[in-house]
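Here the complex is missing one protein chain, while the rest keep their positions.
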Amino acid sequence: MIAEFGLAALWLAAALAGLQLVAGSLALTARGKDLAGIVRPVAVVQGVLALIAFAALIVLFCQTDLSVKLVAMNSHSAKPLIYKLSGAWGNHEGSMLLWVTVMGLAGGFVALVERRLPEQTMLATLAGQAFVSLGFYAFLLISSNPFERLNPPAPEGQGLNPLLQDIGLAFHPPTLYLGYVGLSVAFSFAIGALVTREVGPAFARAMRPWVLGAWIFLTIGITAGSYWAYYELGWGGWWFWDPVENASLMPWLAATALLHSVSVLAARNALRAWTVMLGVVAFSMSMVGTFLVRSGILTSVHAFAVDPERGTFILALLAINIGGALTLFGLRAATVTEGERFSVVSREGALVFNNVMLSAILGIVLFGTLYPLLAEVMGAKVSVGPPYFNPVSAIFAVPMLLVLAVGPLLRWRRDSLARIRWSMAVPAALVVLSAAGLAIRAQLHILPFIGLALAGGLAVASVLPLKGRNLARVPLAVWGMVAAHLGVAVALFGMASESAFSVERLVAVRIGETSEVGPWRVTLGGIEPVAGPNWTALQANMAASYRGGAPVEIHPQARSFWAPPQQTSESSLLTRWNGQLYAVIGDQAEDGRWQLRLWWKPFVTLIWFGGLLIALGGFLALLGRVASDLRRHIARGKIADRRMEQGR
Amino acid sequence: MNAPSPRPRGWTLWLPLALFGGFVVLVLFGLFRPAGREVASAMIGKPLPAFELRAAVPDRPGLSSRDFRAGTGAGKPRLLNIFASWCIPCAVEAPQLEQLRAAGVEINGIAIRDRQEDVAAFLARNGNPFARIGADDLSAVQLGIGSSGVPETFVIDGKGVIRYQHIGEIRPDQVPLILEKLKEAKR
Partner (left out) sequence: MKRYLLLVLAFWAAPLAAQDSLPPAPYAYRQLDDPKLEAQAQELMETLRCLKCQSQSIADSDAPMAGDMRSQVRQRIAAGEDPEKIRAWLVERYGDYVSYSPRVTALTWPLFAVPLLLLVLAVLLLGRRLGGKGRS
């Protein structure tokens, strides 16, 4: 019953998307003007219906309704409830349903609260959103129905991949999708603006909070995914430039550039074509990403369902949506005049530089990810990984970081470096001192060296905009900028430190023996079997002491699941302010000794704290913008009331 | 008041669409002519690296690189079959290997990461078409010839040069192909 109910809600939502598209498009013409009134309510109801369908799927998973094919293939009655719930989106169909739900809800939310756009642009935006949604509804209903029944029902489910039976699955996909798919709003705004040729500061101010919101979630999603891979996969790696990881990074790069571009457009009415282009590119990257992950054309540790037929369907959607948007851009952008001028040394100049660098990195990541496919077409196999991506993206990232230090201090329109030279003295001195100190005391590779040398100076430079201001009266948006840029410096420090100073020890020990890694002494106390709800494991009881301090107990496990049969390694992490001890228990050798893998990773947690700080900065900026908008709205309301009273 | 700047030139506006078009073409190739996941050896046409492996089972001698050049069969192409007792497709191709042996082909085997008793049990279950079997406990020879999995079969000519690599099990309809490659290796 619930499955049919969910399917019905999904069909209804798709039908309403169709209505939204037709009504929205017709309302733009002179003859269809009367239809304008229904577009917003239809968008809201569509979102609610999609949410109902998604809720139905969640209920089916929580009940482990084995007569539904998706549940039978991906769930198991012995799974803990949290994984039953998050397992709903841990598969292709469920995550596609999450996709259309977020699209519908985002569109509905825009329809409900966005009042600043001219009505025509709003209608075009909602029509654009409906157009894209319709394609994905069709994909779901025709080729990836999550509510398909299994007759007769399965006696037991096949279980969820043990690597996914982790709290990370509860966080990573939902936040990632809120970000990914939230960018569809920016896409629709860009379409709306191109159709009605309304690209100006008002448009930018309206679009900015939506871009910010999606970007915040995307940042959190990527950070969560990185941390999850770090502790789950058992080797301490946090980023591998894997095709699926790149698929989430590319929209983020575009969205970051869009964020900054929108600010310029809102404040100075410049960078119009850039902003619209980036709005289209950001969500296009989301769609390209979902295509790459689900079509099976690239080998990846993370890849979803490998199905060329589904891949072709998504490719068709891509061709229509992205091809259509880019064609519209080609036709209309020429008539979007460029806007105000500015000098090289100005905040706009710095932001243009930032945009160009981010776009270049985006291009490199896209090309590098697709290159193995290109090589295969030409008959050979190549591998493109961290040894390529790290240095090549650094070529563009390092200049960008240097400008990041200077940009926020520059004035709009025209400024001179001489004016800020004393402010820049402190960060510059810090960079030089760090570089000198590192060169003398440590033997580092070039990239970690640059990262460590820059990080301190960058951190100081990011708080410089606050200098000399009354802190109580600094707008929230500025606090947001400071926090986000500081987050970049913090993350950079964490990345460089992990790369430069990590210590690894692989040892084979007997029970009672002690090994050393960095400043830690780790003793293997014993090995005991333990059992969980759907797994059994060999747990190592170890005591770790830092520089001779009190020992702390850690319990890494080697787990065996039986549905599906798979072994995972549950690492044990001990976090201090200055780094993490990472411990993994391996197999027992024939002589009775146990394989231990130990790492001491100084300041590695700063990578993810930096990421969260960036997201916090975005949140503060969003709060600031929304608050100031509300204040303006209330003030206008008060003025209108007063006028009415005076008129009486 | 500043005048609006010159409009972006036509071609830059269409560049993103053109690049996207290229992407679609590339991806269509990937979807409809997918390359396999196997990694082919790059040693085709190169001589076998020198190696010497102990006997994997008591009733067959061990295997060395000299065995591909030596003896009365000098000049005779042979098959080198990489297998393991824990490999299921290896059991599937056993009848085809027997067929080849019956056709007069000399097959030498290398057992990867296997205990003596497991290899013996495998051969008892699936038949023993091998003239010699070497035990490669550390995959050293497997790495040396560019093999990346089991089962794989190599055609080695009489001078000890690798002439052909067959990845995966030999299916019944592929036996003529192997015989053809052996004949080519005579030249």
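So that you can tell them apart, the chains are marked A and B in the order they are listed, and the count of residues begins at 1 in each.
Note that in this section a contact is a pair of C-beta atoms (placed from the backbone, for glycine too) under 8 Å apart; a residue touches a chain by one contact, two chains touch by 3 or more.
Given the structure is predicted, the values throughout are model-derived calculations rather than measurements.
Undergrad: Which displayed chains does the hidden chain touch?
TA: Taken over the complete structure, the missing chain's partners among displayed chains are A, B.
Undergrad: Which residue, A:G128, A:P251 or A:G349, contacts the hidden chain when the whole complex is considered?
TA: Looking across A:G128, A:P251 or A:G349, the contact with the absent chain belongs to A:G349.
Undergrad: Of the listed residues A:T514, A:N541 or A:S560, which contacts the missing chain in the full complex?
TA: A:S560
Undergrad: Tell me which residue among A:A537, A:I554 or A:L574 touches the hidden chain in the full complex.
TA: Result: among the candidates, A:A537 touches the missing chain.
Undergrad: Of A:A36, A:M73 or A:A375, which residue touches the hidden chain?
TA: Hidden-chain contact among the options goes to A:A375.
Undergrad: For the chain not shown, which residue from B:L31, B:L79, B:A94 or B:I145 touches it across the whole complex?
TA: Residue touching the chain left out of view: B:I145.
Undergrad: For chain A, which residues touch the unseen chain?
TA: These residues touch the chain not displayed: 233-235, 237, 240, 242-243, 299-301, 303, 341-344, 346, 349, 352-353, 356-357, 360, 363-364, 367-368, 371, 374-375, 378, 380-388, 392, 395-396, 413-414, 504-506, 508, 529, 531, 536-538, 560, 562, 565-567, 586-587, 589-590, 595, 597.
Undergrad: Since one chain isn't shown, list which residues of chain B touch it in the complete complex.
TA: 2, 5, 39-43, 46, 84, 86-88, 112-115, 118, 137-140, 142-146, 148-149
Please note the rule applied: only the chains that are shown with their structure count from here on.
Undergrad: So in the complex, which bits of chain A are touching chain B?
TA: 273, 277, 280-281, 284, 288, 291, 295-299, 308, 311-312, 315, 318-319, 322-323, 326-327, 329-330, 333-334, 337-341, 370, 373-374, 376-377, 381
Undergrad: For chain B, which residues are in contact with chain A within the complex?
TA: Spelled out, the residues of chain B in touch with chain A are 2, 4-8, 10, 13-14, 16-17, 20-21, 23-24, 26-35, 37, 39.
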